[in-house]
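With one protein chain held back, the other chains of the complex are shown just where they sit.
Chain IDs A and B follow the sequence of writing; residue 1 opens each chain.
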Amino acid sequence: MEHTPRTSRLRFLALLPASALLLAGCATDQGESDSTTLTVWHYFSEDTQVGVMTAYEEMFEASHPDVDVENVFVPYDQYTSKLIAGVGSATGPDVVVFNGGEASTLALAGTLAPMTEYWDSFADAGQFPDGVVHRIDGEVYMAQGYVNLLGLWYNQDILTEIGVEVPTTVDELTAAMEAAKQAGYEGITLSGLSQGQGEWQAYPWLSASGFTWDNLDEAGLTAGYELVKSWVDAGYLSGESATWDQTVPFQRFAAGGVAFAENGNWQQGTAASTAEFEYGVAALPIGDGGQVYLGGEAEGIGAFSENPDLAWEYLSETFYSAEGQLASLEGSGTIPSRLDVAEDEGVTGNPLLAGFAESVARNGANYPPANALPESVSDLQLLGGQMWSSVISGQLSPADAAAQLIEGVQPFLR
Amino acid sequence: MTTATTRRPSRWMPSTPVASTMRFLLFLAYGIPIVWILTTSLKQPGDVLSRDAAFFFEPTLDAYVAALSNGGLLDAALQSLTIASATTVLTLVLAVPAAYFLARVQGGWSTALLTGLIVLQIMPQTSMVIPLFQVFGEWRILDQTIAVILADTALLTPFAVLLLRPFFRSVPETLEEAASIDGASTWRTFRSILVPLISNGLATTATLIFLISWGEFLYAVNFFLSPGNYPLSALLAQQVSAYGINWPGLMALAVITSIPILVLFSFTYRFLKEGLTLGAVK
Partner (left out) sequence: MSTRALSTTATGRTSRRGRAARWPYILPAAIFLAVLSAYPLVQLVRMSVSAVSSRTLRDPWEFTGLDNLMRGIESGDTGAALLRTLIFVTIVFTVGMIGGLAAALALRGRRGSSGFLLALMVFVWALPPVVNGSVWKFLLGDAGLFNELARTVGLTDTAIPFLYDQHLSLISVALVNSWAVVPFNALVFRAALMGIPPEVIEAAKLDGASAWQEIVHILVPSVRATAVVLSVLTVVYAFRSFDFIYVMTYGGPGTSTVTLPFLAYLQAFVRYDFGLGAATSIVAGALVIVLAIAYARNVRKEEAA
């Protein structure tokens, strides 16, 4: 009697391989169609951003009925390794959409095809400021259809309650946070993560204190670090920000109870859907000397694209066209990179975007910094993030962090 | 003796205060995160980070509705099932005989192989991606389910061999000798006597392999090139991006994708038997 259940179990186990192989057979059976497929890799998962990608797909398929645009989501963290892995076996997407700050990494790894010829014969190339066209060793590899940047989000309800105006200088900001704290609110949220996102959020404050990548002023850098350290010590900013990326600090702001947030234009959707208070955006109060990186996704042609001409047509008709940039502006609140579209009423007439637009004009800085060695961009961003995080959490004193950054960053700069 | 054997299960019950305290601690340690996951999955995105809504909020099934209305969910579930079951079968087919060999054969070779199996485990999975991508590219199986199955099997076979080996060791070798005296071939002894005897270890190892390959995502994301092929684990990763995280969506999808795991577990839980009843085999 003892063996009966056992045999039935074994029979069950024996059935598994057959069924599994059957399933594997079904799943690998891919349908082939006659139309040309244009593969576009992106890492967007926000509904609004995915919506823009779908709108681009539809725009291009309407003008090219024989083309099938396939948008492929690749998680940001896997994106580069997947692209680089493809180099060995000469595979990859037709169109690459990736963080413009890392364009040089992708280009140097041989994952992108140079698009200098296309760019030079592009009638609208003059509409694009230099900062959004990524050239490496004299070749154009990527260009951006829009820019993303940081601004100062504020909770108008709290400002009204504590009776302060939107700050326009760092001192006013500090005073406003003190008043907010007295009234029982948190001062500000930002990202202090020990990687590129932290570096990206640190630079406006550091540059406002006199440190820039072309002027490695240790005193200015120390002052910048001391500023944020004083915010933590005074309780305006939680030390917790040392481990948060940019998303959660904004969600905290949007949940209420925080006076300010240093965050980007891409958060408009979250703000609209979540915040139950009146809010606004101003340019970061960093004066004329402060710098705000002009980030955002850049687009390029994959090195192993079988249809580079078609990939270029896609880019020039979507990301780089006035129509495409407007669609992205409406869909996900991006700031158009084309000078002609930046004048559009959709930008100038949008009170939230006005703050950002002011920053672009006054404080806009190349991202990555123009004097960073192309192969060392990510080293620089990582080091900057780690120092920023160390200061916020108290692992390093502002002076030590400043000294370490300035010593460590030398080999990464021209 | 007979009465003692039949009453055995009750005597197995550890009902000391220490055991009860341990159970209570485990309940807290694993229950609290689950409660957090479930409550978050029932919140509006705006309530997740709000202190006021930590415990008292208006529950909504929006996240579940959104996750279930995703057209790709069923395909992804099927893909996960394919990958996990094929990986489990293939891993066991390779690992069970190998574990038996390493349990029975002694000497320099066997020691070297055991050391080798551990060494194979130290590779960070991230650094396996690029070389494996090359291999699969040469074999022309990129973007096919089989590539992920092979990679997962390579990842899990050393682990399965190491886990199964002590179970084979615990089976007395006299049993095999008795069978060989009766004229059974080595293979038949292995298949019809030894493998059934280690069913506890086998079921546990199979469960673990299935669960790990069900959740494996790094290989899936790297070796599939078309979006339609992603399994559930890769779908989960889509909830998180540099531009935002939909916490209720992530948690709801995590709950949905883990339900098959509970079903499988309750199946193998009943499978485990207490004690080797040697008499029944002879």
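Everything below uses one rule, namely that a residue touches a chain if its C-beta (ideal position, glycine included) is under 8 Å from a C-beta of that chain, and two chains touch if they have at least 3 such contacts.
The shown structure was predicted, so the numbers you read here are calculated from the model rather than taken from an experiment.
Asks: In the complete assembly, which of B:Leu42, B:Val148 or B:Ala203 touches the absent chain?
Replies: Going through B:Leu42, B:Val148 or B:Ala203 one by one, B:Ala203 is the residue touching the chain not shown.
Asks: With the missing chain put back, which residues of chain A would touch it? List them for me.
Replies: For chain A, the residues touching the absent chain are 80-81, 84, 87-88, 105, 108-110, 192-195, 235, 238-240, 242-243, 245, 375, 378-379, 382, 386-387, 389-390, 392-396.
Asks: Under the stated touch rule, tell me which residues of chain B contact the chain that is not displayed.
Replies: Residue positions of chain B that touch the missing chain: 1, 4-5, 8-9, 11-14, 16, 18-19, 22-23, 26-27, 29-34, 36-37, 49, 51, 54, 93-95, 97-98, 100-102, 104-106, 111-115, 117-128, 130-132, 135, 150-151, 153-155, 157-159, 161-163, 165-167, 169-170, 172-174, 176-177, 186, 190, 198, 200-201, 203-204, 207-208, 211, 214-215, 217, 233, 236-237, 240, 245, 247, 250-251, 254, 258, 261-262, 265-266, 269, 272-278.
Rule of thumb we're sticking to: only the chains that are shown with their structure count from here on.
Asks: Show me the residue ranges of chain B that touch chain A in the complex, using the header's touch definition.
Replies: So the residues of chain B touching chain A come out as 45-51, 78-79, 81-82, 85-86, 88-90, 93, 126, 129-130, 133-134, 136-138, 142-146, 149, 195-196, 199, 218, 221-222, 225-227, 229, 234, 237-246, 271, 277, 280.
Asks: Which residues, counting only chain A, touch chain B once they are in their complex?
Replies: Touching chain B: residues 2-3, 6, 9-10, 16-17, 19-21, 23-24, 26-28, 30, 39, 43-46, 49, 70-76, 78, 81-82, 84-86, 88-91, 99, 197, 245-248, 251-252, 254-257, 266-267, 269-270, 273-276 of chain A.
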